[in-house]
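Heads up, this is only part of the complex; the chains shown haven't been moved.
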């Protein structure tokens, strides 16, 4: 699914990644770790198609609409409600049974009661939950998750575990984290950036 | 392979030098004095050639931009930028020579009533903004894309602005080929053509020099970062 | 059809955002009113029609510029543009939807401004209205494009007018022409040509602005 050969990335004159090799087969689960500033986010953005490598070759074998990308920012409009945000993405991704799925996800992530509130008024954890809803909404084949456990409480983290449990094996995962124990049991590939 | 049968840079430089000298000789010693403007009219040979050349540079920049967007030609971004840069340099020279000429023959450095001048100013402003744009993005694929897109906008803007100026229905000044009709022949024509050739070759030489420098700098940077 | 559905969903979102936050339209209205106040004092009574319609065009271009400066603010604040770019819709739909929303705001501002103008200064000819409508299309298509560009750069705010004004000058010329001459056909045709040309260009090039 993902094949990186000697990938490097520069920002201006600054080298952020060098010689990264990565192979994630369909259904694999790649765990990316490394200290702050190692380039995890940069690598994930490239795999999601938001940036290009400066060197090397990167192949991601999946069309854009089958990718779900969880970034550091929640990527939702602060002035819209949760419902309006998910509805918009549902339309753009042409999700079948859109309204039903939106309702189901909001309920699953405990946001149903708050669905009519401005996202700007959400707490950080609620925003992260909404971002997860956004990512799962169109049932992607490749999930690129950048520190997905951030800001989640214990129950939220368990929820995410369940989701991973359910999807893992079937979908391909590329996950970065500072707490590798949490997802260690899923991992089929490990990449440590330095 | 496209680069293989390029004219070597030294040969170009020599050709540019020879042509410029020839043009200077023709313009100042051979071509006849203009009937109503006298000696100052000789600036025309350069003014017009430079204006034409700057349009050529903008066109070349747009062509390279298209190659970048379309073929992802790896050098095209730099080539496009250098071409536009030359265009802006020659554009400044148009403003300069034009202003000098205007001061001599009209007594003003600048006339807002001359729409042709204002049009050129508009284009000049646009390309100046192109530079601002390019320098406010970090080097990388994004900068290459944005530069290319605006280089294309520039060449679309040129004819559109021309049309707009025509529509503005004011007196439009550079109508040499009709106004001077009969007088435009003989040594005047030769002097003009040679100056035009000289300026074009000069521009191409400068383009190649700047490009070589930029490529070298890029190579050095690559080696340093490797 | 999917394309149109995308455009609709995206444009609806922009209208909703404006309804929620009311960031753009009020400042456009403020500016238009201020311009008319200024000219109410500055233009001697009985100024030529030509001067008055010139003023109208100045007001339109700068009001549009104010609106365009805010067009992509919601996308920039939370980098939402990344998510839109990842969505499977054609990228040009993002541009088209934003243009339509901007057009709606500009149109709304003009619905207020034009009658005020007609009242204070000088009647309105149908050709002026047609010219304004055509020029609005050009302003919004090109302006949105430039606005998206300005978002991804660091100099952002200042870059927008710098890139936009030279591109808008043909529109001003065409618009003023359409409102002052007796046979505005050629000017209107020119505006239409401009719209088509630049809309196509923007449509084709937008992808390169938002992705690397």
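In this document, chain identifiers A, B and C correspond to the written order of the chains, with residue numbering beginning at 1 in each.
Here is the rule we use: a residue touches a chain if its C-beta (ideal position, glycine included) is under 8 Å from a C-beta of that chain, and two chains touch if they have at least 3 such contacts.
A quick note: this is a predicted structure, and the numbers were derived from the prediction, not measured.
K.L.:
As a check: each chain kind appears once in place, so what is the overall formula of the complex using those labels?
P.N.:
Although only one copy per kind is displayed, the whole complex is A x2, B x1, C x2.
Convention: only the chains that are shown with their structure count from here on.
K.L.:
Just give me the whole-number Å value for how far the CA centre of chain A lies from that of chain B.
P.N.:
About 49 Å, centre to centre.
K.L.:
Distance between chain B and chain C based on Cα centroids, please, to the nearest Å.
P.N.:
Chain B and chain C have C-alpha centres separated by 32 Å.
K.L.:
For chain A versus chain C, what separation do you get between their C-alpha means, in angstrom?
P.N.:
36
K.L.:
Residues of chain B that touch two or more other chains: which are they?
P.N.:
Those would be 140-141.
K.L.:
Listing for chain C: what residues touch at least two other chains?
P.N.:
Touching at least two other chains: 211-212.
K.L.:
Along chain B, where are the residues that touch chain C in the complex?
P.N.:
Touch residues, chain B against chain C: 69, 122-123, 125-126, 128-129, 132-133, 136-137, 140-142, 145-146, 148-150, 152-153, 156-157, 160-161, 163-165, 167-168.
K.L.:
Where on chain C does chain A make contact in their complex?
P.N.:
Going by the criterion above, the answer is residues 2, 5-6, 9-10, 13, 16-17, 20-21, 74, 77-80, 82-89, 211-212.
K.L.:
Report the residues of chain A in contact with chain C in the complex, numbered from low to high.
P.N.:
48-52, 63-65, 67, 69, 71, 73-80, 84, 88-89, 91-94, 118, 134
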